[in-house]
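Up next, chain A:
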Amino acid sequence: MTLLPLIFDGVLGFTLLWLAWQLLGSPDLFRAIVLFIAFGLLMALIWVRLDAPDVALAEAAIGAGLTGALLLAALARLGPPSETASLDNQGDRASVAEGGGLPFRRWLVALHLVLACGLGYAVMSLPSAAPGLSDAVANSLALSGVSNPVTAVLLNFRAYDTLLEMGVLLLALLAVWSLGSTPDAPPDDQPVGGVLALLARLLTPLLLLVAGYLLWVGGRAPGGAFQAGSVLGAAGVLLVLAGWRLGRRFAQLPLRIMLVAGLVLFMAVGLFVMLVGGDFLTYPHASAGGLILLIEAAATLSIGMILAALFLGIRPDSRADQ
Partner candidate 1 sequence: MSVLIFSIHWQVMVVLLPLAGAIACFLWPRRGVMLALVCALGTTLSVAGLSWLVVVEGAQRYTVGGWGAPLGIDLYVDGLSLLMLIVTSVVGVAISVYANGYFERSRARAFWPLWLFLWGALNALFLSADIFNLYITLELLGLAAVTLVALAKGAQPLSSAMRYLLVTLLGSLLFLLGVALLYHSSGSVDIAILAERLSASPVVWIALGLMVVGLLLKTALFPLHFWLPQAHASAPAPVSALLSALVVKASFYILIRLWLEIFPPNNFVLGQLLGLLGAAALLWGNLQALRQTRLKMLIAYSTVAQLGYLFLAFPLANIIGWTGALYMLLSHAIAKAAMFMAAGNILRFGGHDSIADLDRIVQRLPLTVTTFALAGVSIMGLPPSGGFVAKWLLLEAAIRSAQWWWGVVLVLGGLLSAVWIFKVVGYAFTPSPVPHEVRAVPASMEWSALALALTAIALGLFSSWPLALMMVGLPFGEGGGS
Partner candidate 2 sequence: MSWNSALPLLVLASSLFPGGVIFFLSEERVVTRTVLNLAGATLKLLLVGVMIWGVFHGEPYESRLPLLPGLDLVLRADALSLLFVTLSAVLWLATTVYAIGYLEGSPNRSRFFGFFSLCVTATIGVALSGNLLTFLLFYELLTLTTYPLIVHRETEVARRAGRIYLTYTLAGGALLMVGTLWLYTLSGTLAFTAQGFLSTLASSEQSTLIMIFVLLMMGLGVKAALIPLHGWLPQAMVAPAPVSALLHAVAVVKAGAFGIIRVVYDVYGIQFAATLGVTLPLAVVAAVTIIYGSLRALFQDDLKRRLAFSTVSQVAYIILGVAIVGPIAAIGGLVHLVHQGVMKITLFFCAGNIAETLGIHKISDMNGVGQRLPWTMAAFTIAALGMIGLPPLAGFISKWYLGLGALEAGQGWVVIVLACSSLLNAAYFLPILYAAWFKPPPERWPAERSFGRQETAWPLLAPPLVTALLTVVIGLLASAPFSPLQWVHFITTSEYLP
């Protein structure tokens, strides 16, 4: 092993740990979130280093980008940063007092060190040869309808996981809409002019294009519904930031249909192949590629819409309701 990659890996890993340390300890919440976004981007780099480009794409778009945007928006809604920072600091001191003070923290640190050592020992004691499923995936890949193994796992071998996961996403939206009528709902209802609007107008078509590309290429190369969907979601976030809102006409049932389209189509295809004669979600080998693309297309749309809606945080028709 040459020295250069070693140094590279070391720098990556320790920077990541350092970033985590900084973002969790920083007294300034804004700075913490910015560090968190940087943390996410660094994670994406590590994913690439670990030969996981699909994960890297998802991490960059969702882990760093959308989560960061969500947190920043939340911070903005919490109130002026100075106030929250001071409140936070008070809180920190209070927690030391309430938790039994310094001895408590010492115990906690010791406990975590023990935990980390135990886990480290566990990892080191794993056999060096991985008994993973790479061979099994490789053997069945030809039958899966796609050539990107990650997509094959996500949408064919373990499609049931993915279906439930779409459910989690939809559920999160439901939750946010049920709880989201905060008194201090986002004030930015008037269209924002200037740079942001311009940026949005320029970037949105580009992002749509990227999303379409990722979706299309996902069967063969890194990409797929989640990556495409998150790019779409990013476009949506941008539009929301620029002050664009869905028309009243679409905010009702049509919007909801688009939100659930991915999950419904997924379930429908699964049931359809079941009626044809297999088990649930058993695609016929010949049409597997097409069915997966169909599901992915609908899923991309729904994921994008849901992510944007999660960012918006309230039901688009909530005012119409009252």
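Following the convention adopted for this analysis, contacts are C-beta pairs under 8 Å (C-beta built on N, C-alpha and C of every residue); 3 or more make two chains touch, one makes a residue touch a chain; residues count from 1.
The candidates came about this way: all candidates are chains of the complex that A comes from, given by their letters.
All of these numbers come straight from a predicted model, not from anything done at the bench.
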{"item": "Among 1 or 2, touch partner of chain A in the complex", "value": "1"}
{"item": "Candidate 1 partner contacts - residues on chain A that touch it in the complex", "value": "118-119, 121-123, 125-127, 130-133, 136-137, 140, 156-161, 164-165, 167-168, 170-172, 174-175, 177-179, 253, 256-257, 260, 263-264, 267, 270-271, 274, 278-283"}
